[in-house]
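Every protein chain except one is present and positioned as in the full complex.
For clarity, chains are labelled A, B and C in written order, and residue numbers in each chain start from 1.
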Amino acid sequence: MKSVIGKNITLALYGESHGSAIGVVVDGLPAGIKIDADFIQHQLDMRKPKGKISTQRKETDDFVITSGVFNGYTCGTPIHITIENKTQRSGDYQPNLPRPSHADYAAHVKYNGFEDYRGGGHFSGRLTAPIVAAGAIAIDILKNKGITIGTHIKKCQHIEDRSFENFAEDIAICNSKYFATLDENTGTQMQQHIESIAADCDSVGGVLETCVLGMPAGVGEPYFNSVESVLSHYLFSIGGIKGIEFGCGFGFADCLGSMANDAFEMDDGKVVTKTNHNGGINGGITNGMPILFRTAVKPTPSIFKQQDTVDLDKMENAKLQLKGRHDPAIFHRARVVADSVTALALLDLLVQHFGERWLAE
Amino acid sequence: MKSVIGKNITLALYGESHGSAIGVVVDGLPAGIKIDADFIQHQLDMRKPKGKISTQRKETDDFVITSGVFNGYTCGTPIHITIENKTQRSGDYQPNLPRPSHADYAAHVKYNGFEDYRGGGHFSGRLTAPIVAAGAIAIDILKNKGITIGTHIKKCQHIEDRSFENFAEDIAICNSKYFATLDENTGTQMQQHIESIAADCDSVGGVLETCVLGMPAGVGEPYFNSVESVLSHYLFSIGGIKGIEFGCGFGFADCLGSMANDAFEMDDGKVVTKTNHNGGINGGITNGMPILFRTAVKPTPSIFKQQDTVDLDKMENAKLQLKGRHDPAIFHRARVVADSVTALALLDLLVQHFGERWLAE
Amino acid sequence: MKSVIGKNITLALYGESHGSAIGVVVDGLPAGIKIDADFIQHQLDMRKPKGKISTQRKETDDFVITSGVFNGYTCGTPIHITIENKTQRSGDYQPNLPRPSHADYAAHVKYNGFEDYRGGGHFSGRLTAPIVAAGAIAIDILKNKGITIGTHIKKCQHIEDRSFENFAEDIAICNSKYFATLDENTGTQMQQHIESIAADCDSVGGVLETCVLGMPAGVGEPYFNSVESVLSHYLFSIGGIKGIEFGCGFGFADCLGSMANDAFEMDDGKVVTKTNHNGGINGGITNGMPILFRTAVKPTPSIFKQQDTVDLDKMENAKLQLKGRHDPAIFHRARVVADSVTALALLDLLVQHFGERWLAE
Partner (left out) sequence: MKSVIGKNITLALYGESHGSAIGVVVDGLPAGIKIDADFIQHQLDMRKPKGKISTQRKETDDFVITSGVFNGYTCGTPIHITIENKTQRSGDYQPNLPRPSHADYAAHVKYNGFEDYRGGGHFSGRLTAPIVAAGAIAIDILKNKGITIGTHIKKCQHIEDRSFENFAEDIAICNSKYFATLDENTGTQMQQHIESIAADCDSVGGVLETCVLGMPAGVGEPYFNSVESVLSHYLFSIGGIKGIEFGCGFGFADCLGSMANDAFEMDDGKVVTKTNHNGGINGGITNGMPILFRTAVKPTPSIFKQQDTVDLDKMENAKLQLKGRHDPAIFHRARVVADSVTALALLDLLVQHFGERWLAE
């Protein structure tokens, strides 16, 4: 129950925001998989802050692979990906004044005052960079197996993007954009909205919607390792995600069974469902339809408005005025992180079923 | 990635709906914990179908503990709890016609036609009975540590229950009722609504809301084993749950940071938050406030209306007319299952922090 | 770190010597494997005490499978195997006088006095019966993949059996006997020796030697999950085993590299080694040669000679005179347990490599 995840493809994550480096050890990938360094860098770039809608801390996020890759292919042994921290400005942080809705106070209790508080330490969103690098490899492997993943920004306050329609095309649209909405105008509106919120020293939340196309039926486990269990476990690893729903999700509460059930039918010799209210998962097992889920991302807790907090040294009420560099919204950057952990989670389930040899076939 | 869960307190679940017995092996509880057999039976009774709002299959659910308990106390070795199946009526099932939105088809692919299809086999809701028995022990242990859990039915279509107000009292209300709503009238309305839906051969979904009071701050892990990750992993083990949100959850998408942040303040020498939009969890770690989450339960897929399906032998479209005994709603029975897995998940996290010895202190 | 083992094929063991039942949940076997109940019973019979060289407690060890098997084939869900305890005679045990070299005292400290002390409780050799039942299924699966396992009694004090020569034939000899020696006369001598030791109220230890034929090269992991790591982990699960050596084992300490190295050569288009000092494992990975290891089994601690112990109630020195039914030697019964855990360990490693689907192919 620690900073390690995965049964077949294991990630061990490390690093602090203002330490010398962050990184991840990816264990369990078979030998013989071509590593596309450009795609890894592309995905890291998709996670990077850009423009006025993101933090002004700009890291180059140049990654280095120090092991597990030989002559451009995985050699079957653990892959270590590391990213140097270069632009730390630790002076901006006051350890005695926990930032509301950040990990500061909870970490202070858990780590008994020994936590690295600088820039949120281990809890910093920067730690998602190595996850994205590892995820890029997973996304690439899945693509070779005909499985594609796309996430768009479904909602930011009152502004809503359209839903997935043509899955293959829409996934391609998601993956072609930094600020990924399916509808172009919606994206422009959302970005303008975020800018105006940033100007007001505030931040804003949103909803992401993810689609996975091409997953074979019959993957996952009943009960304790249902596809929903495993995906949600990975997705709630991303700081700021506070909700997940599969298929109709909370909408099921408004439904009768006769409306919600996905009737089967034959389609060109293949069993499909007429609707996909269950988001491609029945009884915790994939049914061959697209996997669909939405995740709720809370507003960045770091805002420039003055806030109430406590002084942990004096144990008395205090005021907090944040300085530093912060994101007025993170869902557009969390999007590629969601794709990454989704790919890693599904890869783990697929290896259980097909064996590690299968990945490299 | 199988039918085993837990790092410190491990559950190994087994059984099929129409096999001879179902059960669970609970490993990791320390010696010296008093086992309250009456409370286990009470919790099992809370899960049992009752009245017109539930299936007419009535099992007594008499449990037997065959190991791990000696002279009324845990002896530190694995506890095996088993429940006999007595009222199987396997004639009701047609293996070639998968029931829409059930596990039938996905299981058929996964298990290559060897699945025990009778009554849903391993996927049957009956398998939650041993989970409830194990959970009863966990709930009891937590209670001794001052941690209490309650779940009520927040919503069934248009009918909504009030939210938690006075946590201690409201948790007591939840635990005192079979059909658990905080508002008495709302409960009556919901039950009448379910009955009318049952009369119409249909089923209905709902939303559960759970509160955990008394969790110490500082429990959980960053990233891969955040409290949200671990709780959601356990909760999505329950068939029919398709969504979970912590604190404001999907409501965060409508929020600005200035509205969503939970400011800290001193309360009688203790650090608390003025609001609890984050549901007691910051950065994946408990902050000492009540843990709050909601889960979406889909309508029971088994309905008595005729449905479209496919014939897996002939690989052609077919019609399905279900017979047998089915629940028009399951959220009122799932409620105690939600409490059970919540207790088991939190116990596992607490043992990581405090050690297994602590449980028996 | 509990009574659960296995990553892909998981065992959860439960039971006490004088409880109502002992059993195991086997999780992770794919659907479609034919279950040979007669072979399971045959293996259980191989573990049963027989004649004067074993305890006089005679249990029928009739096993019941309550889940996971449907129409004679695995259905892909957890298999629960249970065995009733029938001939308990708990009056024979004095909880305050720990038996030397038994688990009694260590368990007393670990479980804080709450342990089930009757007949050794959970630590009783009886618990190996469910392991043998589970192992029988594993042995059967491996046999279908061309992998066979045999263990003989290599040594009992001064009496030594010959080593493996013709592997296939010798494995067949091992599996055809209750008291398994490769040389018939040696077996007779050993049994007479044990009888005379039993007549003298004493017990005796021995060495087992195991061979696995047919393992493909390339299975296992470097470092933390080397084949030696995984096999030894399983084998030291068997009470009374206190040593293991692979290939030349401790004999390597007398060797120069030039004597110990296994030179490669081509044999009918296949890479083999001229010698097999490494017991089929190089760098933790199988090399395609037979896996060979020896395990040391200590003398049964239960002897009928008077022994020194302490009185845990009075905390003073005391004398212990055992009554009850005990084995003067256990290695002949441990033999089938060694085969069982070897099969389960190798199956787990093979599934990692080839995937669970492969097992049922």
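Going forward, a contact is a pair of C-beta atoms (placed from the backbone, for glycine too) under 8 Å apart; a residue touches a chain by one contact, two chains touch by 3 or more.
Since we're looking at a predicted model, the values are computed, not measured.
Within the set A:115, A:228 or A:245, the residue that contacts the chain not displayed is A:115. When the whole complex is considered, the residue among C:4, C:25, C:213 or C:291 that touches the unshown chain is C:4. Listed residues C:46, C:132, C:156 or C:359: the one in touch with the omitted chain is C:156.
Set against the missing chain, the residues C:206, C:290 or C:355 yield one that touches it, C:206. Where chain A meets the omitted chain, the residues involved are 2-4, 8, 10, 12-16, 19-23, 25, 27-28, 30-32, 64, 66-68, 70, 73-80, 82, 107, 110-116, 121-122, 360. Where chain B meets the omitted chain, the residues involved are 7-8, 77, 222, 351-358. For chain C, the residues touching the absent chain in the complete assembly are 1-5, 7-8, 11, 13, 98, 100-107, 109-111, 122-123, 127, 155-158, 197, 202-207, 216-226, 228-230, 232-234, 236-237, 239, 241-266, 269, 271, 273-274, 277-279, 281-288, 294, 296-303, 305, 307-310, 312, 315-317, 348-349, 352.
Assume only the chains that are shown with their structure count from here on.
Between chain A and chain C, the centres computed from C-alpha atoms are 45 Å apart.
Centre-to-centre, using mean CA coordinates, chain A is 26 Å away from chain B. Within chain A, residues 7-8, 222, 352 each touch two or more of the remaining chains.
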